[in-house]
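Heads up, one of the protein chains got dropped from this complex, but the rest are sitting where they should.
Chain nomenclature is as follows: A and B, assigned in order of appearance, with residue numbering initiated at 1 for each chain independently.
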Amino acid sequence: MPVTVKTFTTSGEAAAALSSEREARYLGGGTLVMRALNEGDISISTVVRATDRALTHLDVASSRITIGAGVTFARVLAERELAFLHPVAGSIGGPAVRNMGTIGGNLFAPTPFGDFAVALLALDATVSVQGGYGARDAPIEEFLAGRDRLPRALVLSVSCQRPSNADAFRYRKLSRIKPKGGSVVTLAAHLPTSGGRVIGARIALGAMAAAPVRAKAAERALEGRVLDAASVSAAVAAATEGTSPVNDSLASAWYRREVVGVHLRRLLTGQV
Amino acid sequence: MAKTALQFRHNGRDVAVFVDGGANLLTTLRDAVGDMTPKFGCGQGGCGACTVLIDGDAHLACLTLAQTVEGRSVETLGGLKDGPNLHPLQRAFMEHFAAQCGYCTPGMLMAAKALLDHNPSPTRDEVVNAIAGNICRCTGYEPIINAVLAAASGGRARA
Partner (left out) sequence: MLELRKDIFADERDDNLKEIGKGTQRQDMLGHVTGASTYFNDHQLQGMLHLKVLRSPHAHARIRHIDTAEAERSSGVRRLIRGADVPRNLNTLLSLINFGKDDEPTLAVDKVRYKGEPVLAIVADSHREAFEAIGKVRVDYESLPAVFDVEEALKAGAPVVNETYPKNTFTYYDIYDHQKLRFGDVERGFASADHVLEQRYQMSPIEHAPTETNGSIAAPDTNGRYVVYTSTQALFFSLDTCAKILDVPSNTFHFIGGTVGGGFGGKVDTLTEPLAILGAMLTGRPVRYIFGREEEMQYGPPRGAERIYLKDGVMRDGRIVARKVRAYFDSGAYTRLSSYAAVKCAAHLPGPYTIPNVYGDIYCVFTNRTPATAMRGFGVTAMDFAIECQMDKLAHLVGMDPMEFRILNAYRDGDMKAHRREAKNTALIECVQVAAEKAKWPLREEFKRMSSRKDGGGPRAAVPATTVDSLAPARPSGQQRTPYDRAPQPAAEPQPPNPAPPPPVSPTPAPQPASHGAIRFSSVFGSRRR
């Protein structure tokens, strides 16, 4: 069947089209869907687009930030108020990919891609989705677990609390070539502190499973403790628990398991 | 297959073509418009050989749905020189031997143009970042970086 492109002015209509056809995919920046079409993915017959301006809305004024699903990485990089996300956005692709790829699309990117989703997972983001029954919010962890389920949902925006201080949010990506490349392993951590102790630690890993995954055992090792040599070592020792990395052209599963702890240590100790 | 009309500005000229649903801009430029300068290297967004400027910003034509450039400006290597006169980037690439097989060159030049149009005096790191999305299998990148720095305004490199 030839490919049909359907463009809608509202996200509601786009979401309805998306959920009514099994072979429909939503086109954000194109870096995922066009790639699939180029490589001969005949399971896509309809490409759904929406020109709804709400999808590119940015709300960065308050302590809760909201990023429209259609906002590109380049736009994030141009926004001073999102400086804490610049290392994340800047680690994705090259300049052209960043002009095209969207925050919403990155939630669906298969491993070893999806670095922004890793950061959002660490930030305990909420994903606003327009499914068959209207808009609803889903915690990102729940969203990621069901992202491949049909009928496909249309992501409208993501939101999260701004980190309390600059040091609380940390990000690190290991790639074969720099300054870009698919991920060998991606790490993001949100480590808010209270009275010097880590409260509500969240550590997210990319390329360590089919989708971004939380390193819950490592989080537990830090919870309520001061970030020192002992707690860091405990977290590092638990780094691979609950992960299931794959072999791909960038790294073997074995290698990913070997190095994730090394990079978690560097992330937690602030090493470059 | 039903085709869609598409009008856009190509290297300063208005063009109008008909495209299949799902067609990407690279195929459209090459087959429908007849501009062979952007190249196919991967279709995946990894090599950058198809880099073009859309409304002045670097994009990958192979991942761009053709219909999304309706009414917009698309620039390719084919339009870089000014009549018979080479663009400073083209002269600099020649002087610095910044090409061997030449296949990555169209994408490299457009990525470099996007950089210099926005940032006329880039640092070396900024040049490296600007071409980070373009793969070269021949030169080892150094001649390309040197050429872009040389072409930058004043030809002075900042550390």
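The criterion applied here is as follows: contacts are C-beta pairs under 8 Å (C-beta built on N, C-alpha and C of every residue); 3 or more make two chains touch, one makes a residue touch a chain.
Predicted model only: the values in this text are computed from it and were never measured.
Novice: Just to confirm, in the complete assembly, which displayed chains does the hidden chain contact?
Specialist: Every shown chain touched by the left-out chain: A, B.
Novice: One chain isn't shown here. Among B:49, B:66 or B:149, which residue touches it?
Specialist: That would be B:49, which touches the missing chain.
Novice: Taking the full complex into account, what residues of chain A touch the chain not shown?
Specialist: Where chain A meets the chain not shown: residues 1-3, 37-40, 42, 249.
Novice: Identify the residues of chain B touching the omitted chain, counting contacts across the whole complex.
Specialist: Residues 1, 20, 22, 30-31, 34, 36-37, 39-44, 46-47, 49, 76-78, 80-81, 86, 90, 93-94, 97, 99-106, 109, 135-138 of chain B touch the chain that is not shown.
Heads up, the rule we're going with is that only the chains that are shown with their structure count from here on.
Novice: How about chain A: which of its residues touch chain B in the complex?
Specialist: Answer in residue numbers: 2-5, 7, 27, 29-31, 34-35, 37-39, 44, 47, 49, 74, 93-97, 99-100, 179-180.
Novice: Sort out for me which residues of chain B touch chain A in the complex.
Specialist: Within the complex, chain B contacts chain A at residues 1-2, 4, 20-22, 24, 43-45, 48, 51, 57-60, 62-65, 67-68, 111, 114-115, 128-134.
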